[in-house]
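Removed: one protein chain of the complex. Kept in place: all other protein chains.
Right after this comes subunit A.
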Amino acid sequence: MALSSNARPNGGATVAGRLQKELMDIMTKPTPGVTAFPDDENMTKWTATISGPDDTPYANLVFKLSMEFANNYPYVPPVVLFKTPIYHPNVDFSGRICLDILKDKWSAIYNIGSVLLSLQSLLGEPNNSSPLNGQAAELWDKDPAEFQRLVLARHKTPEELDANAV
């Protein structure tokens, strides 16, 4: 017996179907401070933005991220990178993020919206016990003013990013 199942009458939930549904949700129920949109029709790559929460060193800053979805999404997490340079204890200088729900604690009931909200709260509540950027983890408690200065020094607005890209 062949184990392929292309003949299923109603088809299984596909990656594209799931992402289509997520896009619909995001469009119809936008979350303040968070945007996401696919880069092209095949939907496997998205660009998202989050704005820094108030009362954090990232207030009033907007960060651009890339999200990439494997063909076994949502059973594996998307690959999420900060495209905007960010000074943060749990993000390294290439934009890679250390967050448990993007690794082994990922669950199929998370989605793009919950990932972005988690990242937003990570900005205000870094996990300083397992930093990717040790200096930032140290300064977070020790010298908030210096931390703030380094955040702003590293930040680029989306316009600056686009200008560099061209």
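Everything that follows uses one rule, which is that a contact is a pair of C-beta atoms (placed from the backbone, for glycine too) under 8 Å apart; a residue touches a chain by one contact, two chains touch by 3 or more; residues count from 1.
Here is the rule we go by: contacts and distances are computed from a predicted model.
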item	value
Options "U6 snRNA-associated Sm-like protein LSm1", "ubiquitinyl hydrolase 1", "RRS1-domain-containing protein" or "Cytoplasmic tRNA 2-thiolation protein 1": UniProt name of the undisplayed chain	"ubiquitinyl hydrolase 1"
Contact partner of the left-out chain, one of A:Asp40, A:Asp104 or A:Glu159	A:Asp104
Touch criterion as defined above, residue of A:Pro38, A:Pro74 or A:Pro126 at the omitted chain	A:Pro74
On subunit A, residues whose C-beta touches the chain left out of the figure	1, 3, 5, 8-10, 12-14, 18, 21, 25, 72, 74-77, 104-109, 111
